[in-house]
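Here the complex is missing a single protein chain, while all its other protein chains stay put.
Labels A and B are assigned to the chains in the order they are written; within every chain, residues are numbered from 1.
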Amino acid sequence: MWLTQPFNERSTQLFIGVLLAAMTLVTLLHVVVPAGHPLHVNAYTVNLFGKYLSYALLAVAVDLVWGYLGILSLGHGAFFAIGGYAMGMYLMRQIGDRGTYGDPVLPDFMVFLSWESLPWYWLGFDMAWFGFLMVLLAPGALALVFGFLAFRSRVTGVYLSIITQALTFALMLAFYRNEMGFGGSDGLTDFRDILGFNLRSNETRLGLFLASGVALGASYLLCRAIVGSKLGRVCVATRDAEARTRFLGYRVERFQLFVFVVSAMLAGLAGALYVPQVGIINPSEFSPLFSIEIVLWVALGGRATLYGAVIGAILVNYAKTVFTGVMPDAWLFALGGMFVLVTVFLPKGVAGLLAYRFKRRRDESDAAPGQEVTP
Amino acid sequence: MSLIQSLAQRDRVFDFMVPAESPVDVRHGPILYMEDVTVTFDGFKAINDLNLTVDDGELRCIIGPNGAGKTTMMDIITGKTRPDQGKVWFGARHNLLTMNEPEIATLGIGRKFQKPTVFEALSVFENLELAMTADKRVLPTLIARLDGPAREWIDEVLEMTGLAELRRRPAGILSHGQKQWLEIGMLLMQRPRLLLVDEPVAGMTEQEMERTAELLTGLAGKQSVVVVEHDMGFVRSIARKVTVLHQGSVLAEGSMDQVQSDPRVIEVYLGESEEAA
């Protein structure tokens, strides 16, 4: 089966192993080791790790399209944000009459804008299954429409990058408007509970962290299965010689669309995991700066490896946490510097460095994307 | 749904085992028929009233000075460029002007580019695998797996093209000549009815050239082959019928000897070389 194929790959076994070990370790250090002990991991840190994991999932989604399809999307933050908004809408409806204005149905900001009733697109979000489904379907649908138009007319390369950026920019402007019904510039916040669990309790935070880890692992396996299949090889072929792939009889635009939509859904999932952990979603997630930052995570970690994206996301965000705490002014210098240094000196990223050392030791060809797989 | 369907289909039909049975209708003669085709780029007529017929099973060489429209002609046949006017038919049934590149490729027209284009990040084996005739829709491709006969067919082509040793190496490390061979191998995997081969021997050694000639002449009869080539020696060694293009239209057609003694052809080639000198 193509889905189980990844379990035969060494790099995947290693990745899943490390991920599981890390999740177990954090859980143990949080639950078993008593507070006050130097090794204890407090709830704040668990929450932070959970956030990193959802970012890592987002980076995997971007690497799928950029690394394997050659599409540099500067708008993946939009899918992330839409997934986040879908989750936020569900969480908003869960507040019920506990809001400031105490309206049993309308969220606070709608009461504030003196709206009479819920707009149609808010219907159904009181049900968890519907909200969670929308987390995948809403970004997927946007990607489907946008990708269909773009790939059909063969918009590629920098043009595609620019219009994905324009897409997320337009969405950001739109979501800033109060009339849109998504809370305007304040976004959605003041969430209380998810599936009945109090969002502010430590147990829920640990649960969300573990859920992020599981989602990351599962998504990673799915992506590996895709890139390891013949479809993955068609993607790499498209990336390197689109016209040639077409002459072989592949409808390139449909392959691009398929992978693009899968990637958008994963990004949406990442957003949905992110929102309950940070407690807010607002239009700034749509900002072009954020989308392009995601690309940096992938570039730093190393494109077309998937695990590189995870490494990059965690490294950059850890650095961001440290920097913004110690010297906030320097963060943009560091970020800008990373963009330049990585692209100029480290085109294959950290994963490339690792693979190089690995290769030297074993003196064997590394796992290049889409290597022939023996059954 | 379609996933299950295609699974069922896959069990029933081994595409590569079925002899090339394309729906092309060649009962009335030519496999490729171009009439009064014209293409203009910014006022420049790259192809000007071109008329060309290729018979089923024929090996045809096309020569002509630079800018004669050879590559543009191939672009038109494969659907990359749309002509401003004219007719292009594949057999008697398929109007190529209404189809896009993948459709034309699926129909049985394979093309080798002037500059060898192989998928450099993929291994030689994978290059051939992708080229192989198969269900090339998205989901069937996602679940596709190679079975015995398919592997054998790939192995066979690897042998034919002399790339068996390099099967696991990425195509990017191949030499120029090897890339040409790999690309011809990819064409063979497609089992096309009509092969369009653009400058197959550029950058090849003498021996490689001979083998290419052998391979191409061997294909003729079963498949139709159109070769665009500059190397006159090579053309002479394989050609039965030669077409000379000049300024986007056919200048002369016939055997190599006929063509070479045609005064118009001589003038075009000599004139060109005088200008170049």
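Following the convention adopted for this analysis, a residue touches a chain if its C-beta (ideal position, glycine included) is under 8 Å from a C-beta of that chain, and two chains touch if they have at least 3 such contacts.
Heads up, the rule we're going with is that contacts and distances are computed from a predicted model.
Student: Per UniProt, what's the omitted chain called: "Polyamine aminopropyltransferase", "Heme exporter protein B", "Amino acid/amide ABC transporter membrane protein 1, HAAT family" or "Electron transfer flavoprotein-quinone oxidoreductase"?
Tutor: Spelling it out: the chain absent from the display is recorded in UniProt as "Amino acid/amide ABC transporter membrane protein 1, HAAT family".
Student: So which of A:Arg177, A:Arg200 or A:Arg357 would be touching the chain we can't see?
Tutor: Spelled out, the listed residue whose C-beta touches the missing chain is A:Arg177.
Student: For the chain that's not shown, point to the residue among A:Leu19, A:Val41, A:Ala56 or A:Leu72 touching it.
Tutor: A:Leu72
Student: Looking beyond the chains shown, say which of A:Ala22, A:Val155 or A:Val278 touches the absent one.
Tutor: A:Val155
Student: What does the interface between chain A and the hidden chain look like in terms of residue numbers?
Tutor: 72, 146, 149-150, 152-155, 157-159, 161-163, 165-167, 169-170, 173-174, 176-177, 288, 292, 295-296, 299, 329, 332-333, 335-340, 342-344, 347
As a convention for this text, only the chains that are shown with their structure count from here on.
Student: What does chain A use to touch chain B in their complex?
Tutor: Residues of chain A touching chain B: 2, 226, 229-231, 233-234, 236-237, 239-241, 243-252, 254-255, 258, 365, 368-372, 375.
Student: Inside the complex, what are the residues of chain B that reach chain A?
Tutor: Touch residues, chain B against chain A: 78, 80, 101-102, 105-106, 110-111, 113, 117-123, 125-126, 129-131, 136-138, 141-146, 167-170, 186, 190.
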